[in-house]
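All protein chains but one are shown at their positions in the complex.
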Amino acid sequence: MHRDTAPATPGADLPDHPEFLWRNPAPKRSYDVVIVGGGGHGLATAYYLAKNHGITNVAVLEKGWLAGGNMARNTTIIRSNYLWDESSGIYEHSLKLWETLEEDLDYPILFSQRGVLNLAHTLQDIRDSKRRVYANQLNGIDAEWLEPDEVAKVCPIVNISPDVRYPVLGATYQPRAGIAKHDYVAWGFARRADAYGIDLIQDCEVTGLDIVDGRVRGVQTTRGHIAAGKVALAAAGHSSVLASMAGLRLPLQSHPLQALVSELLEPVHPTVVMSNAVHVYVSQAHKGELVMGAGIDSYNGYGQRGAFHILERQMAAALELFPVFARAHMLRTWAGIVDTTPDASPIVGLTPVEDLYLNCGWGTGGFKATPGVGWCFAHTVATGEPHPYNAPFTLDRFTTGALVDEHGAAAVAH
Amino acid sequence: MQLITCPWCGDREEIEFHYGGQAHIAYPEDPYALDDEQWAQYVFFRDNPKGPFAERWVHSAGCRRWFNAVRDTVTHEVLAVYQAGAERPAITSTAKGQEASR
Amino acid sequence: MTVETPARFSPLAEWQDRLAQSPAGFQVRELPCLTQLTLRVQPGGAAAKAVESCLGVTLPGPLRAELSGDVEVLWMGPDEWLLVAPDGRQDDLLARLRSAIGDEFATVTDVSAQRTTLALSGDLVRTVLAQGCAIDLDPRVTPAGSCLTTLLAQAPVTLVVHDGAASGVRLLVRSSFASYLAAWLVDACTEYR
Partner (left out) sequence: MNTPFRAPGHGRVDRDTALSFTFDGTAYTGHPGDTLASALLANSVHHVADGIKYGRPRGILAAGAEEPNALVQIEAPFPEPMLTATTLELYDGLVARGLSGQGKLAAEPDTARYDTMHAHCDLLVVGAGPAGLAAALAAARTGARVVLVDELPEPGGSLLGSQELIDGAPALTWVDEVLTELADNPDVQVLSRTTAFGHYDDGLVLALEKRTDHLGAAAPAHVSRQRIWRIRSRQIVYATGAYERPVAFDNNDRPGIMLAGSARTYLNRFGVLPGSRAVVFTTNDSAYPAALELADAGVRIAAVVDVREEVPEHWRTACAERGIGIRAGHVVTGTSGIEHVTRAHVAPFDQGNLGERQGVDCDLLLVSGGWNPAVALFSQARGTLRYDAGIGAFVPADGPGNVRTAGAAGGTFTLSGCLTDGVDAARQALSAIGRTGPETAPPATAPLPGGAPTRVLWRVPSPQDADDSPEGAVQFVDLQRDATVSDVLRATGAGLRSVEHVKRYTTIGTAHDQGRTSGVMTSGIVAEALGVDVADLGTTRFRPPAVPVSFAALAGRNRGELFDPVRVTAIHPWHVEHGALFENVGQWKRPWYYPRAGETMEEAVLRECRAARTGVAMMDGSTLGKINVQGPDSGVLLDRLYTNLMSTLKVGRVRYGVMCGADGMAIDDGTVIRVAEQEFLLTTTTGNAAKVLEWMEEWLQTEWPDLRVHLTSVTEHWVTIPLVGPRSRDVLALVAPDLDVDNDAFPFMSWQDTSVAGVAARVCRISFSGELAYEINVPAWYGITVWEALCAAGSGFGLTTYGTETMHVLRAEKAYPIIGQDTDGTVTPQDLGMSWVVSKKKPDFVGKRSFSRAENRREDRKQLVGLLPADERVLLPEGAQIIATSDIPEPPVPMLGHVTSSYRSDALRRTFALALVRSGTRRIGETLYVPLDGRAVPVTVTDPVLFDKEGARRDG
């Protein structure tokens, strides 16, 4: 097919996906490693198991369709400007991988380093923001503090008037941060994993874990029993349900997290803006739609549905910051299920069950961590030892008290 | 927006309430008899079931009373509400989609 | 040093003029400086009986207000009532109630300045409130004598229905939220001017 003319709307189009993505194999009876959860983390883990560790006798089991959970439901923000050394370590590792991922996967993942602004609206916001900037700089992460007029230079449509309810008093800015196209990322990992011979098995729900003498031996699934040398759980919001099959209780709560998009709009918003104080974060995606998120719904929920008042509040907040959005339209909304921990940091590592590995608790931060955690989790599974970047994120920290408290530090956790 | 049934004030919109997480978590009788791991279980670990869940809510914008509810975390349906301190009623399955008698 | 009667300023003192300009069908005015006491007592017990006999009313049940006497009794929670009386009655009422309660476990707290009261009346009251109140104010559902502590827009309020058509409503609002609520009400009336 050829085009009659040039595209009518530059930028409103997306690059084509490859001609071939993956096989649809039937599950084998046994694998060296079974990864439960075919989302971004599971697929990235599979890819790095093969690429970095030469382990290819691997199955990724997905109860629905690949990357159909939080990977398909997030707002695709990528940044590494977290407060604590432990967090910035793994997120910066991830960001560095993002910077070469398009070539690595040979997939147009539309990684766009358009920068992320985290707005400050109160004096305490300023303190917390600057604290994060100073820490980031010493950790080698690009981070700056911007005064309101500098915020307006980065994103001219932000309302920096001092006469609003919660004026913008400044912002942290990470220029290397940005967004990517979520499906493309997941499919990029999936395609390469498949090419390594890894079996991506969809419509395959894990219904039980075989544990003998404190060691995991395989999984029961809706497509039969599958033996496994090692089992790696990467099931985000459903982690508690899976862990309970191994008799494990996790410090996780699963909450709905909603997001929405507008219709396609001519470019108005060149960066990513996040505001913790007024609860909204916004970017304009490649095709031109505004992609927005807000805070999580307060209660536990597995229904992939949230409450309307969250969206209303988010819209009011968006219009305070961006008055020009008034007549944009909310086109679609959706909700994911985020697994949150008491300290807003993930749990990645070994479990009390031998050969059973756990990656969960990413809350609202999972997407940006995808390559980084895939790398580290693959290392953990392959070697039986945590990678230095995920070593701090043990289950044990809740017993010792060595938390990595990211919400206490008022970092915007999205 | 869910309606939550306050045992005292009846059905009210969810925004009038604050969520208190899992119900029936008692403060340990003797915290010093627990080892650190057991204490961590009390402080940080909560059930997270997919399905009926006994939860604590407070009617913050109303009568300020804490109470318990069994709510289905998939359908969001409130299956039972009862006062703090009362036993959890037996809920075997969710009466999905029925207009509850509330 | 002689002291004149010290001046008091209600939370909506500065709003009088703007509130007075409400459209036909919606009258709103502040009832400033009413006496308000929080009563906490287990219903049905000896202390509750003593209070009831002291006030000459039965403490109303959930979501109800007893509006007949000169001390109105608003249900606020299962063991909590707000006693509302004309200006200046707090010391006398506190003393009488505490004496009636004696050694029983029941408490009374003076919260007169904690909230102010708005009196709304007119045919448009239900319509205006429906812009921000999620509760069904149909008189068949919320008849006279109803007392609902809820949210009106983003302000916590206690809403008391004084007459059957829900055209006479009192709103009790925390003093710090009063100017927000006044601004909200004035704005809600914009369409009916």
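In order of appearance the chains are A, B and C, and numbering begins at 1 in each one.
Please note the rule applied: a residue touches a chain if its C-beta (ideal position, glycine included) is under 8 Å from a C-beta of that chain, and two chains touch if they have at least 3 such contacts.
As the structure is a computational prediction, the values presented were derived from the model and not from experiment.
Visitor: Among the chains included here, which ones are touched by the excluded chain in the whole complex?
Guide: Across the whole assembly, the hidden chain touches A, B, C.
Visitor: Mind pulling the chain C residues that touch the left-out chain?
Guide: Considering the whole complex, chain C reaches the absent chain at 1, 3-11, 14, 32-33, 38, 40, 105, 107, 109-115, 130-134, 136, 138, 141, 153-155, 174-177, 179-180, 183-184, 187-188, 190-191, 193.
Visitor: In the complete complex, which positions of chain A touch the hidden chain?
Guide: Residues of chain A in contact with the hidden chain: 1-9, 11-14, 17-24, 64-66, 68, 72, 85, 89, 121-124, 126-135, 137-141, 164-166, 183, 202, 262-266, 268, 288, 305, 307-308, 311-313, 315-320, 323-334, 342, 399-403, 405, 407-410.
Visitor: What does the interface between chain B and the hidden chain look like in terms of residue numbers?
Guide: These residues of chain B touch the chain that is not shown: 1-3, 11, 18, 20, 26-28, 31-32, 34, 36, 39-40, 42-44, 56, 58, 60, 64-66, 75-77, 84-85, 96-99.
Definition applied: only the chains that are shown with their structure count from here on.
Visitor: What's the distance between the Cα centroids of chain B and chain C, rounded to whole Å?
Guide: 31
Visitor: Cα centroid separation between chain A and chain C, in whole Å?
Guide: 49
Visitor: Could you check chain C for residues that touch two or more other chains and list them?
Guide: none
Visitor: For chain B, jot down the residues that touch at least 2 other chains.
Guide: 13, 15
Visitor: Can you check the complex and tell me which residues of chain B touch chain C?
Guide: Spelled out, the residues of chain B in touch with chain C are 8-10, 12-13, 15-16, 61-65.
Visitor: Show me the residue ranges of chain B that touch chain A in the complex, using the header's touch definition.
Guide: 1-2, 13-15, 18-19, 21, 36-37, 39-41, 43-50, 53, 55, 71, 73-76
Visitor: In the complex formed with chain B, which residues of chain C make contact?
Guide: Spelled out, the residues of chain C in touch with chain B are 62-63, 76-78, 80, 134-135, 148-151, 156.
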